[in-house]
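The chains shown are only part of the set, and none of them has been moved.
Naming follows writing order (A and B), and every chain is counted from residue 1.
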Amino acid sequence: MKVAVYPGTFDPVTNGHLDVIIRGAALFDRLVVAVTENPSKTPLFTIAERVNMLREVLKGLPAVEVDSFDGLTVQYAKDQGACAIIRGLRAISDFENEFVMALTNKKLAPEIETLFLMTEAQYSFISSSAVKEVALFGGCLKDMVPPLVEAKLRSVFRQRER
Amino acid sequence: MKVAVYPGTFDPVTNGHLDVIIRGAALFDRLVVAVTENPSKTPLFTIAERVNMLREVLKGLPAVEVDSFDGLTVQYAKDQGACAIIRGLRAISDFENEFVMALTNKKLAPEIETLFLMTEAQYSFISSSAVKEVALFGGCLKDMVPPLVEAKLRSVFRQRER
């Protein structure tokens, strides 16, 4: 059974992430979507909130599992029995960070492969941070995030206004 | 059984290609290395010579098969029953061509995924064209191509000198 891990911050999950998950799930017997912290950014949602949103949104996909971890990604992937880490590439700016991360991970754990999928064109302009900025100013989020996430974002920013 | 296709010009196969093949083969039950023409370049070796070099070099890998094709890559992948096309990414300059190709292929055949592996650092400066230029001027090809390919290149350029 081939297992892959899709690690990310998912703060919150966007339609671009969903596209990567659906396409990645078709290639492996089990795909673990693994929520982690990005040490250089203050998150909007807690790890638990992010895991819950992902679980809700992904519940129709039996081969996909949602989890969270901290520590080295390759160590987590080994613990899961994974042979691959999957990542979405949206654009050039992603490329270099991902390149460095993939090479560092290969160095730390040569038996785990990093596989990249190119984000489809209509999702290429969506990022979790753009989504949060649009939500902050009350702009329309349709086509950017699932309805459940849109509702969550609206409620967070409404609360802040008070 | 999950099948993948690794299409390319392989004129000639380099150590960078070999690295992608070995890593890709570990992720699929069968990997088809498929030689094709690049319509915008005049090849040094014929399709048959390129297939033969690949077969010779890859003979220790039972799950890897060598073939050639012309036409649309996605059509060939479908004919092989593949769920994925694999490609190596060496650097930024590769990125954009590969991005356009992957999106076009996704449009033409949504059921086939393109997966990218980052070329490892020590192979990132090797390209078939650099290899041919170094060979043309008699430079050292060690660490760039397998010995069999080096011998082939030397013999081609020796013949030309006469």
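The working rule: a contact is a pair of C-beta atoms (placed from the backbone, for glycine too) under 8 Å apart; a residue touches a chain by one contact, two chains touch by 3 or more.
Owing to the predicted nature of the structure, the values given are computational and were not obtained by experimental measurement.
Here 2 of the identical protein chains are placed; the entire complex in the file holds 6 of them.
Here is the rule we go by: only the chains that are shown with their structure count from here on.
A straight line joining the Cα centres of subunit A and subunit B is 31 Å long.
Contact residues of subunit B toward subunit A in the complex are 2, 23, 26-27, 83-84, 89, 92, 95-96, 98-99, 102-103, 106, 113-118, 120-121.
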